[in-house]
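This report refers to the structure that appears directly beneath it.
Here is subunit A:
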Amino acid sequence: MTASATAHPEGPSAFPQAAALSFREATKVYDPAAEPAVDRLSLEVPAGEICVLVGPSGSGKTTAMRLVNRMIELTSGDILLDGVSVREREPAELRRHIGYAIQQIGLFPHRTVAENIATVPRLLGWPEDRIRARVEELLAIIDLDPEEMRHRYPAQLSGGQRQRVGVARAIAADPPLLLMDEPFGAIDPITRERLQNEFLRLQREIRKTVVFVTHDIDEAIKMGDRIAVLRAGGVLAQYAPPEQLLLAPADDFVADFVGADRGLKRLALERVRDVRLWHAPAVRAGAPAAAARDELERAEVGYALLVDDAGRPRGWLAPADLGGDAVPAGPGSPVLLIDRADTVRDALSRLLQEEVAYGVVVDDDGVLDGVLSIELIEDFLRAEGRRAAEAPVR
Partner candidate 1 sequence: MTAILAQAEGFFRDRGTGDGSCVERNGFCPSWIADNLDRYVGRPLLEHVELVVVSVTAGFAIAFALALLARRRRWLAAPIGQVTAVLYTIPSIAAFFLLLPFTGRGFLTAVIALTAYTLVILFRNIMTGLDNVPAEARDAGLGMGLTPRQLLWRVELPLAVPEIMAGLRIATTTTVGLATLAFFAGAGGLGETIYADLRFKSNVVMAGGVAVLLAVLADALLLGIQRLSTPWTRAVAR
Partner candidate 2 sequence: MSLPLAALGEFGDAVQFLFQSRESQAGGAEVGGAQIWGLVLDHLRLSAVALLAAIAVAVPAGLVLGHTGRFGFLAINLSNVGRAVPTLALVAFLVAFLGVGFWNVTFALVLLAIPPILTNTYTGVRQVDPEMVDAARGQGMTGAQVLGRVELPLALPLLTDGVRISTVNVIATATLAPLAGASSLGDPIVSFGVYGDTGRLAGSLLVAALAIGADAGIAALRRALTPRGLRLTAST
């Protein structure tokens, strides 16, 4: 993702530039007698990046987020949006230019899906036809059939659909900044996973600057370009990209919060394509079996992969299957296909789930790329452990 001051994304509509966000000693004190909710928080969020605020309850992460759109007023310090202090802007006007999505979603029950999405464009006085076009576009983006969904009320949607509409509503007026407070928190794990992936895909297109609040470190690692770990009293414990957070936690609190299984968590950041995969001999039906047998002996995998003319894997062939003159037409034993773009963690969980030793990695066209094994992942983890042990603790 671009880390320049402004990002020019390519998207379905003319997205305005994302804004750089800067916390400058931002402080919120509710009760002068007690400790602050947010204590001199300073951090920079480059335009177009997702900054995740994560921490246990009482760490002031939601308060910090709400300071940005002045749902909560700063006690001292400042927050700059593209270099301009939020204090200098009228709250309602400011908020119309900052997307806002919360865990409870807060769709208006008396408004249809289309009307809900159109809320901010209406407030900004867009012409009706532009609003209508934008609503259609957004419904398509969040993968809801406009014909069917436009006139529904929130009560007629599933939890996942509601959440998508909430996100669509938040980005409806192309705000340069998006605030998200545990947006996927109240959803079942399977739907959450899908919504997270959808949002990441969407973000690749729209490149908003995003402040994302969560208490879930796994979600933070998955979603964040940078993660700000907050501790009780609203003190920033560490602000770093996820890899760095996992490799080199700043102190015991962060290490604890990130968890003992942070090596495993690293797997969620690694893509299968980044792993040096094993080579499996690919054989085509009707080819000479002798050549295949030779190749099999030199390979890291004890089986051959039967592929079709386009190179797409069809089945595993054991050495015994190659006993004849020509490679048989199959069917071979079933293969577990893994996408190159999957995370290593997802790939591992599928290997364990299917109880197989090898997964066949394919590219976007389904063409054979290599073989991933549990053994390879074990090697990767061991290397991680060594790197983590050698990394200086800051």
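Throughout what follows, a residue touches a chain if its C-beta (ideal position, glycine included) is under 8 Å from a C-beta of that chain, and two chains touch if they have at least 3 such contacts; residues count from 1.
How these were chosen: all candidates are chains of the complex that A comes from, given by their letters.
The structure displayed is predicted, hence computed values, not measured ones.
Among 1 or 2, which chain makes contact with subunit A in the assembled complex?
Answer for subunit A among the listed options: 1.
Please give the residue numbers of subunit A that touch candidate 1 in the complex, ascending.
My answer: residues 69, 71, 91-97, 100, 102, 104-111, 119-120, 123, 152-153, 155-157, 166, 169-170, 179.
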